[in-house]
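Below is one structure. I have some questions about it.
Certain chains of the assembly are absent from this excerpt, and the rest are unmoved.
By written order: A and B. Residues from 1 in each chain.
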Amino acid sequence: MCGMRFSTQELVSEFQHIVLASAGEHGYFERTDSPDTAGPTSLIFLQKAEDLPDQVAVVVTSERVALQVAPVTRALVVSVDDVRLAQALMKRRFDPYLSADTEWEAIHPSAVIHASAKVASGCRIGPNAVIGADCELDENVIIRANAVIEHDVRIGRDSVVHTGVNIGYKSQIGERVNIQAGAIIGGEGYGFVPNKEGSYQPVPHTGYVRLHDDVHVGSNTCIDRGTYGVTEIGAGVKIDNLVHVAHNVQVGENTLLTAQTGVAGSSRIGRHVITSGQVGILDHKTVPDHTILLHRAGVTEDIPTGGKYAGTPAQPLKEYVRTITLAKKVAKLEQKLRKLQAQLDAPD
Amino acid sequence: MCGMRFSTQELVSEFQHIVLASAGEHGYFERTDSPDTAGPTSLIFLQKAEDLPDQVAVVVTSERVALQVAPVTRALVVSVDDVRLAQALMKRRFDPYLSADTEWEAIHPSAVIHASAKVASGCRIGPNAVIGADCELDENVIIRANAVIEHDVRIGRDSVVHTGVNIGYKSQIGERVNIQAGAIIGGEGYGFVPNKEGSYQPVPHTGYVRLHDDVHVGSNTCIDRGTYGVTEIGAGVKIDNLVHVAHNVQVGENTLLTAQTGVAGSSRIGRHVITSGQVGILDHKTVPDHTILLHRAGVTEDIPTGGKYAGTPAQPLKEYVRTITLAKKVAKLEQKLRKLQAQLDAPD
C-alpha cells in the first residue's frame, strides 16, 4: 500500500474521456488528497484557486481555476468538466481503498459456512461470519467479520457485506452492492391485526428483499422483507445510515434516501428521487420520479408531480417558504390592522 | 416445506370460531398468498372483488365480497368477519414460516454457552451465539447466529432472538417475545451530570429491562435498562424498527410504537397507545391510555386525556388541522384587510 507510485502520463491517458487539458511537467503521485491534507506526492481535487496548497503533485480542477493556478504552481494541472465526478472516478482508481480486512485468510477458518453454500472464486469470508444453506456468492463477493447470511440468499459479483450485517433468507442481492456495517436486510416487517380484545396478532411476513445492482446501504439501516412478495430497491439507489424501509416498499432507480429517513409499508418511491435527512413517508403513498423532499418533509398524501417539497404535511417548496415566513406576515397584519382601527376611530 | 398440502375441510373446522360460511368444492391448498402472487394452490385473503386472481384454491373474504366472487370462481370461498385478522391467524398456521435457520444443529457447536446457563428442551442456539452465566432459557427458545445474551437473563418459552441481538444482564424476557436482528435490549442509558468545570460525569445505570409476554421488538431498536430499577414494556406491545426507548420508561399493554419513534427517560406511555412513525416524547412525560400520536407528534408536555394528537408541540388533532391551514387563512385575512383599507380610503 505504501510506496505505490502512479505516473501522471497514465492518469491522463486512462482518463482521456474526461480530461480536457493538462499543463505543466509530468511526473508521479502517490495518493489522492483534499487540499488541506495534501503533501508533495498528492493528487488533489481543487474547487477554488485560493485553496491551492504549497506542495502538491497533481491538481485536478475546472478550466477556469486551471487558468488561475497553472502559472503559480509546479504541479501538473489537469482540467476537467466536473471536478466532483473526476474525484469519484479517480479516487476509486488510485486510492489504497480497502473494503476487506485483507490481513485474514480469504476464507477465515472461524467462519461457519453451510456445506450446501456455493462460494465462487475470489470471495473473501471474514472471521465468525455465518453463511446459511443454499446460498450462492458470485465472484469476488466479500463477507466481513460476524456478518450473517441466512439460507437461500444470492449475492452478485463484487458486492461487499460489512461486519455484523444480517441478510435475511431468500434475499436477492445484485452486483457491486455495498452494505455497511450493522444493516439488517430482510427483517420481519411490522404487521399486526387487533383481535376483539385489542390484542395484536402478528401477520407472518414471508416475502424477501431484492437489492438491484450498485445499491449502497448505510450503517444500521433496516430494510424489511415483503409480506408475501418483494421489497425492492432499484439499481443505483443509495441509502444512508439509520434509514427504515418497511415491507413491500418499492424504490426506483438512482434514488437517494439520506440519513434517518423512514418509508412506511407498501409506499412507492420513484426514480431519481432525493430525500434529505429525517424525511418521513407514510404507508401506501406514492412519490413520483424526480421529487426532492427537503427540510424533513412528511409525506402524508400522494405527491402529485415531481418537484421540490418540504414541511409536514409535505407541500410544494414555494408554499412551505410562504408558511415559514408566516410569523412575520402576521406581525405586519396586526400592525396594519391597528393603523386601520386608529384611522377609523379618528375624528374626521 | 415444499409439497405440504392442507385440506380445506381442516381449515374450516380448525377455524370454525371465525368462519361464517363457505361456498364451493372442498379440496387442498399449499400456501397462503396475496392476490398478486397467487397460483392454483394458493389460499388468498381478498379485500376487493376486483383483485380476484384467475387461479386460486381458496379465497378468504368478507360476506359482502363472497357474494360477488363465489359465482365467478372455482375456488372455495370462505367468509369471515375480519379478513385481516383471519389472515394473521391463518397465515401463522399454514405458512412455511421459519424463524430459525433450521439447517444448523439445534445447539450449534460454535455457540459459546456458559456452564451455569440452563437451556430447556426444544431450544435452538445458532452459530457463534453467546449465552452468559446463570441464564435461563425456557422451552423452545430460539437464539440465532451471533446474538449475545449477557449473564442472569431469563427468556420465556417460544421466544425468538434474531441474529446479532444483544440482551443485557438481568433482562427479563417473557413468552412468545420476538426480538428482530440487531436490537439492543438493556444498553446503558444516557445519564450524565456536569461538574463545576462543565465536564459530564456518568451516572452508572445498573437496572434492567423487562419485556412482558408477546412483545415484538423491531430491527436495530434500542431499549435502555433502568437507572436502578426497571424499564418495562407491557404485554403485547409491538415496537417497530429503529425505535429508542430510554431508561426507566414504562409502556402499557398493547401499545404500538412505530418506526423511528423516540421516548426519553422516565416517561409513562399508557395502554393501547399508537405512535405513528418518528414520534418524539420528551422525558418524564405522561401519555394516557388510548392516545394516538400522528404526523410525527412531539410530546413536550403531559397529554391530558386520550384521543388524537399531532404536531410539535403535540396538540389535539383538530387544532393541528387548523394550524396547518393557517397559511391560506392568513392570505385571506390580507385580502380582506386590503379591501377594508380601500373601502376606508375611498372617497364617500
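Here is the rule we use: a contact is a pair of C-beta atoms (placed from the backbone, for glycine too) under 8 Å apart; a residue touches a chain by one contact, two chains touch by 3 or more.
In this text, all values refer to a predicted model and were calculated from it rather than measured experimentally.
**Student:** May I ask how many copies the whole complex comprises, since the file places only 2 of them?
**Tutor:** Spelled out: 2 chains shown, and the full complex contains 3 copies.
Methods note: only the chains that are shown with their structure count from here on.
**Student:** Any idea how many Å lie between the Cα centroids of chain A and chain B?
**Tutor:** Centres of chain A and chain B (C-alpha means) sit 27 Å apart.
**Student:** Residues of chain B touching chain A in their complex?
**Tutor:** 32-34, 36-37, 82, 84-85, 87-89, 91-92, 95-98, 101, 103-104, 108, 110, 126-128, 144-146, 162-164, 178, 180-182, 214, 216, 218-220, 236, 238, 240-242, 254, 256, 258-260, 272, 276-278, 295-296, 324, 326-327, 330, 333-334, 337, 340-341, 344
**Student:** Residues of chain A touching chain B in their complex?
**Tutor:** 110, 112, 114, 116, 128, 130, 132-133, 146, 148, 150-151, 164, 166, 168-169, 182, 184, 187-188, 190-195, 198-204, 206, 220, 222, 224, 227-229, 242, 244, 246, 260, 262, 264, 278, 280, 282, 298, 300, 312-313, 319, 322-323, 326, 329-330, 333, 336-337, 340, 343-344
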